[in-house]
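Dropping a structure here in structure tokens format, bear with me for questions.
A protein chain is absent from this complex, but the other protein chains hold their places.
By letter and in written order, the chains are A, B and C; residue numbering begins at 1 in each of them.
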Amino acid sequence: MTTDLDPRAGEETLTIFERSREGRRAFVAPDCDVPELPVEELLPKEGVRERPAELPEVSEPELVRHYTTLSSKNFHLDEGFYPLGSCTMKHNPKLHERVAALPGHARLHPLQDPEYAQGALELMWRLQGALAEVAGLPHVSLQPSAGSHGELAGLLLTRAYHEAQGEPRTKVLTPDTAHGTNPATVTMAGYQVVKVGTAADGGVDLDDLRAKADADVACLMLTNPNTLGLFDSNIEEIERIVHEAGATLYYDGANLNAVMGIARSGDMGFDIVHFNLHKTFTQPHGGGGPGAGPIAVSDRIEPFLPTPQVVRRPGGNGSEPLFDLDYDRPRSIGRLRGFHGNFGVFVRTYAYIRSLGGDGLKEASQVAVLNANYLKALLAEEGIAEYLPIAFDRTCMHEFVVSGRGAKERLGVKTLDIAKRMLDHGVHPPTVYFPLLVDEALMIEPTETETKERLDHFACVVRAILEEAREDPEIARGAPYTTPVRRLDEAGAAKRPIVRWRPEDEND
Amino acid sequence: MTTDLDPRAGEETLTIFERSREGRRAFVAPDCDVPELPVEELLPKEGVRERPAELPEVSEPELVRHYTTLSSKNFHLDEGFYPLGSCTMKHNPKLHERVAALPGHARLHPLQDPEYAQGALELMWRLQGALAEVAGLPHVSLQPSAGSHGELAGLLLTRAYHEAQGEPRTKVLTPDTAHGTNPATVTMAGYQVVKVGTAADGGVDLDDLRAKADADVACLMLTNPNTLGLFDSNIEEIERIVHEAGATLYYDGANLNAVMGIARSGDMGFDIVHFNLHKTFTQPHGGGGPGAGPIAVSDRIEPFLPTPQVVRRPGGNGSEPLFDLDYDRPRSIGRLRGFHGNFGVFVRTYAYIRSLGGDGLKEASQVAVLNANYLKALLAEEGIAEYLPIAFDRTCMHEFVVSGRGAKERLGVKTLDIAKRMLDHGVHPPTVYFPLLVDEALMIEPTETETKERLDHFACVVRAILEEAREDPEIARGAPYTTPVRRLDEAGAAKRPIVRWRPEDEND
Amino acid sequence: MSRYTGVTERDLREMLDVIGVESVDDLFAEIPEGVRLGRELDLPAGRAEQDVYEHLAGLAGRNRHCDEEVTFLGAGMYDHYVPSLIDTLLQRSEFLTPYTPYQPEVSQGGLQVMFEFQTAISELTGLPVSNASVYEGPSAVAAAGYLAKLETRRSKLVASRGLHPHSRGALRTHAAGYGMEVVETPLTATGATDTDALAAAVDDDTAAVFVQQPNFLGTVEELGELTEAGKSTGAVAVCAADPLPLGILRPPGELGVDICVGEGQTLGNRLDFGGPSFGFFAAAQRFLRKLPGRIAGETRDVDGKRGFVLTLQTREQHIRREKATHNICTSQALNALAGVVYLSWLGKRGLVELAELMLRRTHYAREALALERINPGPVIREFAVRVPDLDALFERARAEHINPGYRLGRDYPEYEDGLLVAITERRGKEDIDRLAAVAASVREKVAA
Partner (left out) sequence: MSRYTGVTERDLREMLDVIGVESVDDLFAEIPEGVRLGRELDLPAGRAEQDVYEHLAGLAGRNRHCDEEVTFLGAGMYDHYVPSLIDTLLQRSEFLTPYTPYQPEVSQGGLQVMFEFQTAISELTGLPVSNASVYEGPSAVAAAGYLAKLETRRSKLVASRGLHPHSRGALRTHAAGYGMEVVETPLTATGATDTDALAAAVDDDTAAVFVQQPNFLGTVEELGELTEAGKSTGAVAVCAADPLPLGILRPPGELGVDICVGEGQTLGNRLDFGGPSFGFFAAAQRFLRKLPGRIAGETRDVDGKRGFVLTLQTREQHIRREKATHNICTSQALNALAGVVYLSWLGKRGLVELAELMLRRTHYAREALALERINPGPVIREFAVRVPDLDALFERARAEHINPGYRLGRDYPEYEDGLLVAITERRGKEDIDRLAAVAASVREKVAA
């Protein structure tokens, strides 16, 4: 029983398994209203467990306290500024949770007969139309479970398209600034990754692209604005080069929050785009999901879209049109997953689109870009810019990248240290060490739902950390100090991985 | 911009009014679909506001962050041990929030025609029956809004009963250990308080009672077990004395958690009892309400019960019985409040009773008493007992009182200091300085939903605080150190009360 | 059924051992035989969570609620839209489960909410001080009567029949306790409080005068004149106000009102078949130390940090006991939180927009119904009309899942054929036109 000042110190961190006491229970089984035949009579002897799974035995109060106390150790979006670049940590409107929880949505079985699920199918059909309009590409599949899954769908569609043209092709081009999921998807789709360089202005190196866009390239995966937060104004030339090589153009929609209602991937000549509904369209991030990665495609890609597709069939005798799931898609690449996608995510996205409307979505992008450029300007001021120089000194879109090179060289303080020190100031650090192109990168995306005061406060925090580091760099190197735990031994965790609690652990 | 270690220091505490910025909004009005006539045309000139109320102008994200951050400054029941004596801080089952939120409950208008509110009226009728069975008194009114309101109802019923007997009577007896609401209620009901002393064993001083129970006494208000946590075994004698004097016997049901299914107020001869549904029956305390204080009464008191009463009328042609609100109660004391009581609270209480059943309620009381006696025994050990001696060394019921006299005299550390130091150990202090009878009182009620580990940990915390105070009493006197604010100037707040934010305050 | 307790067999043995008794029953030895129940409680057996849910859902399913009909029923509680963020915040354990903030250092969230609530109510009512909440509207009226008794030592209360019947009822019931007589004054032929009758009823023994704005029929009262008449002999002027119309109505504080109370259900709270909601209680500065219930005050901690505490507790029952200003302890903290969050959600301009929308739709509805007007003057939120055949109207409306309003005859014999129609931002033109069509069909039926 320690008596030091930290109230939590007394209580060592316990997992729910270590709180278990034999005999406690939160679950009370409903009465067995059928003959209680012995299990042995109903199952083959060797098919039955010898000992029950070692799940914890806790009462409801202790179960609730365990997970409520755990939750209070998490920094979260309803607490403070969360400028994680490329994650679009915008406010999650609370209306969305209420409509998602309606029994007509949450309690609807996926295989319910379509005529008893018209509300759900209409919602999906209307969402497909809205996403098509935002993307500027007419055909949408809601099935992919997240952005990466949408990327995989995109490359499987690309493969099906090229094979239908009789040219299987083997390579996919990705910019060196691409998000890690792009190259990982290329490999998983059976293609070979070919990196395209980045020009001095932060856009695609056109010469390198022309050199690599040969007849064996199936597709170019691109995100515009790119992961440096810059709009690639050569997009029309890029589109021409890629389409001339007979390849498809894939748009990673993770950065869509910059250009809603302003520029559309379809109009930029893209064939396939994925959306990240948990970024641009406010599905809460949930600590790492769930999300959804629907895709919109051009006419030539449509025949291969996954099965089933949500369609509207003209009503029979003038009655209401019947919304339905179409399984009759001979050239489709088939199923990507169970049932028809993350419907709960569609409900929240659809509520967001109906709340904002077209002009509201456009305003969101305009304010996201305004906030990013304002924060970039604040960090370009004296006392900060020398240590955290902007990577590309151009107008940015919804995010921008600064390099911690200045701080490292002049103050001996790495981007990691700056990020950890931010934790002591009640703000979440930006994305760090991505894109790899920028040394000691800090990728900052404020989003449109932050106020000027929050951006000013963040700039003050950065300034204060740098000022402090000038006097005593050790402070940042040892940060954080006020968080539930301080810096953790990640190397040790990888060397001797402990990936589950074990009963015998209790006494070591 | 301070750069000290506390992440929250940077951000001075702001009220929602100080976060307001002209032009921001969270509310979007639905379109006006009727002629937009000017207000002057529809309201008398002098009846219209000159300037709008100075409510804050904030966006939804900032509104949610403001109140979410405020909430995280509160100690709460799903976080740790909360042994507030006489408050019965037992676990609030989460099922209760789900059933209370069902639209059939939350969205039901109080004046809906009874035939369209049969579910609600049946729930109230069944709850009345269950409370009657628990109290051992046949007639129940659900109308009182909390315990104090139930006490007032009880004394108004007493007044009506005595006036109907033709003897108005002027005095009400309350033990000196009674909760403050008892005497306050006596005055509000137009009676004169007469205090009854407490005997050496902690029960009612029978001689003092006999002396004071004269023909001018309308009622004796009692709680058994009493606020010392002791069951008054002279209850049958007390009942005899009071009834012989022609007075009614009122049972303050705040301590019911000790005796559910074990001893009933009706069987102890009480005429009127109030329940605190937010104590015994898990209605969450909500930071100070809502609660509900229904009353159960004997036959002789029934005619005077408040209006309306929920009744079951025999169905007409053998159809379902009609549950209804009965307004035809000529001798009733009339209405205590709007509509028919805190229905939302009844839903949670009814769900609790149907979850536990009779044996579950009894088990709750048994474990509450077991936990209290166990913790009392832990605090009677050497190293604690000398400083926090038990007030009455008898078997306790659901709570017990220790005196901080030992700590004050030997360590120069008051009960207040011990309580404040507990805050640094992540537990909520017990009730302090009540009942007044006990010097430097600490009233401890663990409830049945705490585990043995939590009780052991609390005893360790107490032991650690006393050990520390022996070495350095200053630490406790300056506590707490780890809470969002430290000790506050309560005297100053009473001398120059600031009970609202003012716009001009901003610049002082 | 011990899903909420955690005493295992092993715990039990160890605990009994430490206590020094053989069994749990031994702990109840001091309860005399004569008062022991000695049998099982006669209650249905405990059930699994899913069974209790089914049972409660079954009961809820037998109620026709406001999402299953278009309701014009008001008379004290109204079908307003509650923004989703209110449930999100109120369901947080940090707000839902704490007790009254007796330890301020770990209750700054609850205490600051009380302070902000007090500010918002003061702004709405135009009175400088407010407490943190009382039970609900009608008992707040009764509490104002008790304050007036403590303040004036007089014994008569004068209340206009414009006051909600439940307010007048609660006032009478409580007044019987604190020994005061309640005199009711009539409404004029046009459904407003009769100023002269009020003035006549007020005398040197009148402790307080009660009016309601808008009154029960929805009439916008001449609050200035009524207050002047009421205070002629030094009585306390009490106004029970509907908070949303105060967005555009002149604040009672600016019209000489001393105490403004009211029902808070319409501020982000559930209908909940009549409760829990909250009552608000604002007053002139001189009554600060006489207010009932909790009050939060701003102060500083030892480090000079801004903080909030329960203040002026010497008024309250846990300190002043029999000399307390009121016996209230547990009040409506969680519901008051919903109130201040709702008012902040509406915001300065939103409250005006919502009140104006209600005003215009009330006017439109009265025109559209084209029935004889009980209160033809200015109305907001509600209005009263005479209906030739009320039963027919209800029957036809019910058939179209419309609830036409409140039968005034239940409380006002003088308006036997009266219908009180309530309007909120949820009752759009389409709903109003459907009600008007039903009314028209009944009118023709009667005329035919």
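Throughout what follows, a residue touches a chain if its C-beta (ideal position, glycine included) is under 8 Å from a C-beta of that chain, and two chains touch if they have at least 3 such contacts.
What you are looking at is a predicted structure, and each value in this text was computed from that prediction instead of being measured.
J.: For the unseen chain, which displayed partners does it touch in the full complex?
T.: Looking at the entire complex, the absent chain's contacts are A, B, C.
J.: If I consider the whole complex, including the chain that's not displayed, which of A:Met268, A:Ala441 or A:Val462 touches that chain?
T.: Candidates A:Met268, A:Ala441 or A:Val462; residue touching the omitted chain: A:Met268.
J.: On chain C, where is the contact patch with the chain that was removed from view?
T.: These residues of chain C touch the chain that is not shown: 49-50, 53, 57, 67, 81, 83-84, 88, 91-93, 425-426.
J.: Over the whole complex, note the residues of chain B touching the chain we left out.
T.: Spelled out for chain B, the touching residues are 21-31, 58-62, 64, 68, 93-98.
Rule of thumb we're sticking to: only the chains that are shown with their structure count from here on.
J.: Among all other chains, pick the one whose mean CA position is farthest from the mean CA position of chain C.
T.: With centres defined by C-alpha atoms, farthest from chain C sits A.
J.: Please compute the C-alpha centroid of chain A, do the same for chain C, then give the distance between them in whole Å.
T.: 45
J.: Averaging over Cα atoms per chain, report the distance between chain B and chain C in Å.
T.: Their C-alpha centroids are separated by 19 Å.
J.: Which residues does chain B have that touch at least 2 chains other than itself?
T.: Residues 24, 60, 64, 68, 72, 78-79, 91, 93, 423, 449-451 of chain B each touch two or more of the other chains.
J.: Please list all residues of chain C that touch 2 or more other chains.
T.: In chain C, the residues touching two or more other chains are 1-6, 11, 46-47, 49, 83, 85, 87-88, 93.
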